[in-house]
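All protein chains of the complex are present and in place, except for one that has been dropped.
Labels run A and B following the written order; every chain starts at residue 1.
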Amino acid sequence: MIDCHYLEPTTVSEACALLAEHGDGAKVVAGGQQMSLLLRNGLIQPSHLISIQHVSGLEDIAESADGVTIGAKVTLNRLIGVDNAHPTLRALSRAVEDVADQQIRNFATLGGAICEAHPASDINVVLSTLNASVKLVSASGERVVSIDDFVTDAFATAVRPGELLTEVVVPSFDLTSAAAAYRRFVLRAGDYSVVGVGTFVSLDGAGSCQDVRIVVGNCSGTPAQAQEAEGRLKGHNIVGNNALADAGDLAAAHVAPSGDPMASSEYKIDLVNVLTREALAEAVALATG
Amino acid sequence: MNVVGTSAKRIDGIEKVTGSAEFTTDIVLPRMIHAKVKRSPFAHARILGIDTSKAEQMPGVRAVITAADLPDIRLGILTLDEHLLAHDKTRLVGEPVAAVAADTPEIARSACEQIEVEYEELPPLFDPEEAIRLDPPVVLHEEYEEYEKLLEIAEMDERPPNLWQAYRIRHGDIDAAFKQVEDEGGHIIENRYATGYVHTACMEPHGAVAQWSSDGTLTLWAGGQSPYIARDGLAKALDLSPSKVRVIVPFVGGAFGGKLTVKEGAIAAALARKARRPVKIILTRAEDLSATAARTPFIFDIKDAVTKEGILIGRKVTSILWGGGYSGEGILKPIFSTHLYPGSYRLAALWVDSYGVYTNRVSGGALRGYGCAESAWAVETQMDIIARECDIDAVELRINNLLTEGERTAITMPAHAFSAHECLTKCADAIEWETPSESLEHPWYRGKGIALGNKYSFAPTASSTELKVHEDASCELRTSAVDLGQGAYTILTQIVADEFGIEIDQVKLVTPDTAITPFDHVAGSSRQTFHTGNATRMACDDAKRQIRELAAPKLEADPDDLDVSGGRIFVKGSPERSIEVEDLFVVEMLAGKRPADVEVIGKATWEVTASPHDPNTGQGEEPMAYMGHGAQAAEVEVNVETGQVRIRKFVSAIDVGKAMNPQGVEMQNYGGGCMGIGIALHEDMCFDASGEMTNASLMDYKIPSIAEMPLNEYMESIIVEVPHQHGPYGAKGAGEIVVVPTSPAIGNAIYDAIGVRIWDQPLTPEKVVKAWKEKKAAGNGSGA
Partner (left out) sequence: MKYPLSLTVNDENYDVLVEPYHTLMDAIRDGIGLTGTKCACEDGRCGTCTVLIDGQLVKSCLMLGLQANGKSVTTIEGMGSPDALHPLQAAFLEHGAVQCGYCTPGMLLTAKQLLDENPSPTEEDVRSAFVGNLCRCGVYTHATEAILSIAEEKEDR
């Protein structure tokens, strides 16, 4: 068995220096909610664990005109109800309520949840729906990457050796005419979603769709945008007609999920249809509300 | 009677709520090391060679074993077809091939990875209908004919080479029954049903701790269902005399049929002998789910002959139990599952061919309801279909077909303490059967379903107990009956307290330890209250007889005129003429008190014999110890778009003869209902094309969470008490009947809600959606 070292930096720069020093053998531990099992069960054997538990400055939620910035160490439970103060985060906050269970949400961090890049991640689907991006810091500088570019495949991200995800930025939008929603289906409470769909719609006063984003989760390695369904809605009046049902059909027609033991491809496609329609209906209701 | 029949709190409860209850997983011994098992990655392969040298050289590794370290003995329940470690072939993914004991579990795991096994892959066989052919593509056990077998199977012209069980029932004139129905224009109803792959998934994984003494005695701590089955299995596997094996049962974190044998304990024992250190083995959850016995599927083809009036007069069943690589604990299932074909109904003619076959999947085992829970799925769905076909209410149809007290079923089981009618009607009342479910807004639909169940308790069987009376009049019950969570210890304690007229806390229970506690068959087949309960009562009687005889000279009375209660012995009718139990003891210098004469230790054995049934006709004398009845009903809400099924309301009405502990019965009703809901809707072991289980975790194998249960106000437990002539206080068991009717009740409710049948368990959302779409496509989907 490989000898494993446990390091506890206290600043972002210190953490980045350690990550740079130890390269591929280093793994970041935040809440530990995923890493601890991989380690205990011998599924990963890193030479160095870099715990960011004592790194300060990663637990703030701040709002500016551009959007809401969420520190990577903000726990999932802290996000529940956070939409009272930051309405932009409504869909994220509601989605998080059903992620795993309270024990896990107590310690799982937003940054950790993003980096896990689980194909059934509700959080990454919602963040993609909201056009969010993440800030990656390294010893040599920092860069901002959209969630869509960050999550590259199932359990794979664009994070480079030496980089630490420090914050998430959710851009603001006009809350009086736009809204986002998320719908998921689980086989048992607390489990990963079989399928999740996030929707964002922006309407003008006449019910015409100015902007729309539909993102489907767990039908491929990464959150996937349903462009055909979006095309059916954008620029069209979508209130009081068949538009949302059509969008559901189109979203379903253009996903090709692989089946898994819990759900066949065909069933996932059925769910994409239903959930797209429902998530759109919720977003439209909120946007026109 | 003042303790039996009360909801006494469980006597092992304080330890369980304070965390001091010691389970097998908690045991730590000095110098103890840890075992891991090297398992086959192939469903079917020949072992050409095993190289353990790298593993043996790893620091911290203390012992490595393969089949070469073990006696060449085949093991099994009734057909001895399985080596402890794979001998020449592996017949399922996960079959143990070698094992390592090392200083830490991590080192043992790494060492297993270093063991090199050379395999020659053989084509696997998974399909039971292929397996049962006379010319199957693959034969799993080429040497089957040479195996030792303790049970005769039905005669066949030629045995399909993968067949390990065949049983027939030939009762009445089946052809005449079908002809009568054809002639009079009745109904012939024929359907195929299947049950799913279900695992006990006990919260405590399988495990054991083994330690050898210098005199060659093995002590094994293992949370199993029967210390004596475990002891004899260990002795056989290691070629020891049973007297050289001591099995101690600590607290058990659930069993449900999955902990009948202790194969991993035998592996730990072999390692401990080689390492000369105590060895602990705890299976990982993935091993527990994928490589220990499961409730493997049945396929049932049922054809019923029903008169125009809705009377079932003939039934023809062909069933195949989808066995695994070895016959295992599932060996009797093709026989015992037939109990439900007549079930509680009168059947003039019954024709059954029931088989069990080998395939390269996980071996079949027991799970709460051994065979009956499976055949109930087919039979009770069939009854619902018959009712609809005949346009008769489903409760009424069942009642019209019920046996009456004193009749015998088509498999010659006497209908005694026959409570099916009462269970059914009380259950129907509770679910408000006469009132149709409310309509909901699309895509949600509500419906109600009901099903009747029946569970035998097997025979022949026996339970022995000993009861020692102490000088403070407290009683010590020695039993090998195991409390798996079902409350056996509490009920047995209640019996002793009742018989001696003492408080519950004056009864001490000596828990199973084959060095101390006498034989008890098994904590299974709903048998502990009935059999161990009887033995306990008898041991109390024996102890009281001894006390009366010891007290008679002191009270100058005939022993028969004395009674014992509340720590006193008194003359019947003259309670003032009495002495205390303590008076039977004298003070001994330096030793406190000793019995004045002999120690009072009551002993008893309760035995139920049964005549073996003819495997060619299924006929004989009384085949089982007793049968218990129960009915369950569910109201479901179905979403036809997502397929989600919510159990809105659930009622379980079971007959326990006498509720020894009413709260305990309620716990079975609710807990069994919970497991039954899981089995009906969610639980499904999945396998890939190589035969490996693909959802071997509690994340993916979906036992119910609290959210899948109805709200408390919609859970109803009904206790029916129709005393059994041989039950202690009239009691019958409750542990299994509570999962027998659940699946068909739910399936029937889904039909009531949306008009579709799903024939194979579990009734997953995906299957619901598929069935609904098919119905719509067939053009009759205008509404539910």
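Everything below uses one rule, namely that contacts are C-beta pairs under 8 Å (C-beta built on N, C-alpha and C of every residue); 3 or more make two chains touch, one makes a residue touch a chain.
A quick note: this is a predicted structure, and the numbers were derived from the prediction, not measured.
Novice: For the chain omitted from this view, which of the shown chains does it touch?
Specialist: Within the full complex, the chain not displayed touches A, B.
Novice: Looking at B:28, B:689 or B:778, which makes contact with the chain not pictured?
Specialist: B:28
Novice: Out of B:12, B:329 or B:684, which residue would touch the omitted chain in the full complex?
Specialist: B:12
Novice: Looking at B:306, B:410 or B:484, which makes contact with the chain not pictured?
Specialist: Counting the whole complex, the residue in contact with the absent chain is B:484.
Novice: For chain A, which residues lie in contact with the unshown chain of the complex?
Specialist: 3-6, 29, 31-37, 39-41, 49, 51, 53, 100-104, 106-107, 189-191
Novice: Write the list of chain B residues that the hidden chain touches.
Specialist: 7, 9-10, 12-23, 25-26, 28, 200-205, 251-254, 256, 284-286, 484-487, 663-664, 666-667, 670-675, 697-699, 703-707, 709, 711-712, 715
Note that only the chains that are shown with their structure count from here on.
Novice: Please report how many Å separate the Cα centroid of chain A from that of chain B, as a whole number.
Specialist: 44
Novice: What residues of chain B sit close enough to touch chain A in their complex?
Specialist: Touch list, chain B to chain A: 106-107, 109-110, 284, 641-644, 682, 686, 694-695, 699-700, 702, 704-708, 764-766, 769-770.
Novice: Touching residues of chain A toward chain B in the complex: what are they?
Specialist: Against chain B, chain A makes touches at 1, 41-42, 185, 187-192, 260-264, 266-267, 270-271, 274.
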